[in-house]
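Note that one protein chain of the assembly has been removed; the remaining protein chains are unaltered in position.
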Amino acid sequence: MARVAPGEHELRRVIDDDREVDGLGEHELLQLYRSMVLLRTYDERSVVYHRQGRIGTYAIFWNHEAMQAGAVHALEDEDWIFPSYRESAIGLLRGMPAATILHWWRGHPAGWWNPADYNVASICVPIATHVPHAVGLAWGKKLKGESAVSIAFFGDGATSEGAFHEGANFAGVMQAPAILFCNNNHWAISTPLSAQTHAAALVDKAVGYGMPGVRVDGGDVLAVFEATREAAERARSGGGPTFIEAVSYRAAPHATADDPRAYIDLERVEQEKRNECLGRYERYLRRLGLLGDELEAEIKNDAAEAMRAGIAAAEAEPEPDADLLFEHAYVDPPPGMREGSDG
Amino acid sequence: MARVAPGEHELRRVIDDDREVDGLGEHELLQLYRSMVLLRTYDERSVVYHRQGRIGTYAIFWNHEAMQAGAVHALEDEDWIFPSYRESAIGLLRGMPAATILHWWRGHPAGWWNPADYNVASICVPIATHVPHAVGLAWGKKLKGESAVSIAFFGDGATSEGAFHEGANFAGVMQAPAILFCNNNHWAISTPLSAQTHAAALVDKAVGYGMPGVRVDGGDVLAVFEATREAAERARSGGGPTFIEAVSYRAAPHATADDPRAYIDLERVEQEKRNECLGRYERYLRRLGLLGDELEAEIKNDAAEAMRAGIAAAEAEPEPDADLLFEHAYVDPPPGMREGSDG
Amino acid sequence: MAELLMVEAINDAFHVELDRDDSVMVMGEDVGRAGGVFRATAGLRERFGDRRCVDTPLAEAGILGTAVGLCMAGWRPVTEMQYDAFSYPCLDQLITHVGRYHWRTGGGMEFPLVIRMPYGGGVRAPELHDDSPETYYVHTPGVKVAIPSTPADAKGLLAAAIRDPDPVVIFEPKLIYRSERCEVPDGDYVVPLGKARLAREGTDVTLVAYGAMVPLCERAADELEGEASVEVLDLRSLKPLDEAALLASAAKTGRVVIVQEAPRVNGFAGELAAILAEKAILDLRGPVLRVTGYDVPYPYWKIEDTYMPSVERVVGAVRKLLAF
Partner (left out) sequence: MAELLMVEAINDAFHVELDRDDSVMVMGEDVGRAGGVFRATAGLRERFGDRRCVDTPLAEAGILGTAVGLCMAGWRPVTEMQYDAFSYPCLDQLITHVGRYHWRTGGGMEFPLVIRMPYGGGVRAPELHDDSPETYYVHTPGVKVAIPSTPADAKGLLAAAIRDPDPVVIFEPKLIYRSERCEVPDGDYVVPLGKARLAREGTDVTLVAYGAMVPLCERAADELEGEASVEVLDLRSLKPLDEAALLASAAKTGRVVIVQEAPRVNGFAGELAAILAEKAILDLRGPVLRVTGYDVPYPYWKIEDTYMPSVERVVGAVRKLLAF
């Protein structure tokens, strides 16, 4: 009977083990921190903006910042990121203006970007359907002899979809330089992990695709960094894809429209909040003596400022021209495209 | 890094290990033999009938009889079988007339049966799409407090489809009393296993669904029987689903329309033919002293007679009434169903 | 009679039907613990248990595929697709199996399953929460399709679908899920499939619509008050189609405008126009006009109103037709 060797289910950790990660100096550690703060600020402000009616329904990623920042920092600029709605603001880490992402959530066409400008694919709304895209891109780069790697972010729920499976299998067969990054936050809206899979751990799926699987503490930005860097190096050097299960917990509602009190264990949520990823990393940096009150305040101010500027820029944008409806549906549109009113 | 404990990849065997299977007496062993002969005869005659223009394109299952007979004999009559086109004649083992199956391949509506008559679902043509059906049936029986188990037969290629994945995952989550029986004959038409998956073995997929996986010699009818019986017992007693990988080899063309010489290793095919499953079982029965020339001839004659009667009955059937076109599209058809000519 | 929102009427239908027939079960993403993201299935898990109201894994083909097997085990599964555009992964099971399995068994087995989903635009939602996919479903043989436009019809059509021996797909216009409370009959209530509803009588022109386009057409009729006597036909059911009602109204008014929010090309409005071109050619006093979505991806919501058929566009089409 097939089974995974039990030891493999242990989470890789850095912060709680008080380890250090090779090659990460003071500068890099603080850059990581800046990224996490930027994401955290984006997220918290967005919830406020939603309440103020400035943006629409918004998918909260509070306590997911370590996964997003840790993974992105482990990549090269040439590498491609395929986000789900949960990573909507990940482009910030590639220099995308906050206003762009705010526009996306405002339903404004200025929120649609050219992926080639940042090597960040469009936000994928239908679950898991971007996994084959990320694999196709990585495979395509390899076929062209280029060295870029791709990473797809998706949730625990996504692993149930056929699209995940077909993409992961292609990745294995084509030995695509792709990283399948599963954010296992234990919930798919109201559906708990136990109703999503009977596997002992999601990482167990990796073996069925013939690819290495790694299980990492998703609240530990350095562990995520380390695991992703290793996967990216393997991919870039021809070693094929890796499945990363980052174990975390959704300590906020699924989105602004959701009320998790009906289904979630509130005590567990409180416990997770006390151990949330940004605070954990702050305490680590303080233990190393790299972060003090002043620097923390400065970094948080910078992020708050970026968001103030972002929302101001977004709101200064004129309302979109209705004729945009017909822009870009096709490169070379069929003559009937605009028909709809009365022939 | 997750990986399957290496020992698990070994094939379970009975015949080559010269073991015996608990609870299989002389009668049962010969019944198994009769079933294999019946299937073999059906298959070989069908290829001839195709050449004679009596039936259409036909999917050959030569050297797959051990898997089909071994598995079906391990089930109870209440258990449901979900065949693919490769198991088109599996109903024979449940008392379905040969003529019915021949009709299916003749494109005659008399080839469509009521699954409830035999607990054999309709032949599934689109790859892997019947896996969720088998799982849903098993889950539904369990919800009703009934004890029936289901088995779905599918190929190595089928494991790449999203439908396989979604069905298998449901089986795990619902702890459905289902057996996922993968006939790994190493080819999906012209596509070799190595282009289908990067997994070391297909059985490695089981762990990702949190279900037991078994790897068995698909040419060894007794090994298949034993593994399936164990899976059925586990399912019936509430232990949930099992994935069985039966390792075999497609020693014949994919179907009558296929010419494998363009892609297959002909030497390997010859070697597989010499070790084909019916001969292996015959030699085993002879070693046990259960089979002699006379009995073998009698059993083979019976099967040949059944096929002669089957094709005669099929060809005696009148051509179908064209109005059948409109039968059974709906239970309660919409008024416009028959419109098509000119309004 | 209670005054209910559409989504409450649907919930009421569930309570009645699950109580009435214990082979009915509900399954889908978030239908149980959360009671559905629109709360259409609220309270069912508590009342009927987690075996008859099942939170499934996130896998639409798995939901519909296992539902086929559940039918074979004697269940009447009512599946939910969480949103229109998230139903697309189930199309393979729909077309290859759901619509064919009864036929494939020579009529031996029935597949009385229901697929329901919120559909349509105008709700200021992110991408892919706005589609009107009825064409993909109605074109598929073996499958019936209904689309309510009022709370009472939402209840009655769902009940009819659950009791129907064939697979039925119900599209629920999420734009009007909570737009208005209306009287809904208590308890057992069935609106038979295949009967259109004359939402408004008129003599000069017929507006044909379904779902969220029906109240829009009624507003257009209001707008045209004094100018033209407008009939509004709410189809309610696309297959079976109440062709008699369509042809009768066309014969009466001689002028037909069909309103559909789905993209125009090969949408269901085309089928209706084709029926008129075949069977009402001598009754028509002018062209059959279609007011529809466009052959473009459903847009960002800041400009979605430009995509959606509007009162203005419908009124414009009517005026054009009257002036023909």
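A, B and C are the chain letters, set down in written order, and residue numbers restart from 1 in every chain.
Definition applied: a contact is a pair of C-beta atoms (placed from the backbone, for glycine too) under 8 Å apart; a residue touches a chain by one contact, two chains touch by 3 or more.
Keep in mind that what you see is a predicted model, and the values were worked out from it rather than measured.
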| item | value |
| --- | --- |
| Touching partners, among the displayed chains, of the absent chain | A, B, C |
| Identified contact with the non-displayed chain, of A:Ile55, A:Val173 or A:Ala252 | A:Val173 |
| Options B:Ile101, B:Ile127 or B:Ala252, residue touching the unrepresented chain | B:Ile127 |
| Hidden-chain contact residue, picked from the options A:Gln31, A:Ser122 or A:Ser147 | A:Ser122 |
| Touch with the omitted chain, as defined above, among B:Pro115, B:Gly157 or B:Gly240 | B:Gly157 |
| Hidden partner chain, residues of chain C it touches | 61, 85, 88-89, 91-92, 95-96, 99-100, 103-104, 127-128, 131, 133, 135-136, 138-142, 239, 262-263, 265-274, 276-279, 281, 284, 286-290, 294-297 |
| On chain A, residues whose C-beta touches the chain left out of the figure | 80, 109, 112-117, 121-122, 126, 129, 131-141, 143-144, 146, 150, 162-163, 166-167, 169-170, 173-174, 327-332, 334-336, 342-343 |
| Chain B residues that touch the omitted chain in the full complex | 56-57, 85, 104-109, 111-112, 123, 125-127, 157-158, 160-163, 188-191, 195-197, 257-258, 262-263, 319-322, 324-326, 329, 334, 336-343 |
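The rule we apply is simple: only the chains that are shown with their structure count from here on.
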| item | value |
| --- | --- |
| Rounded Å distance between chain A and chain C, as computed from the means of their C-alpha atoms | 36 |
| Intercentroid distance (Cα basis), chain B paired with chain A, Å | 43 |
| CA centroid of chain B to CA centroid of chain C, Å | 40 |
| Residue numbers of chain C (touch at least two other chains) | 56-57, 59, 61-62, 89 |
| Chain A residues counted as touching two or more neighbouring chains | 160-163, 195-197 |
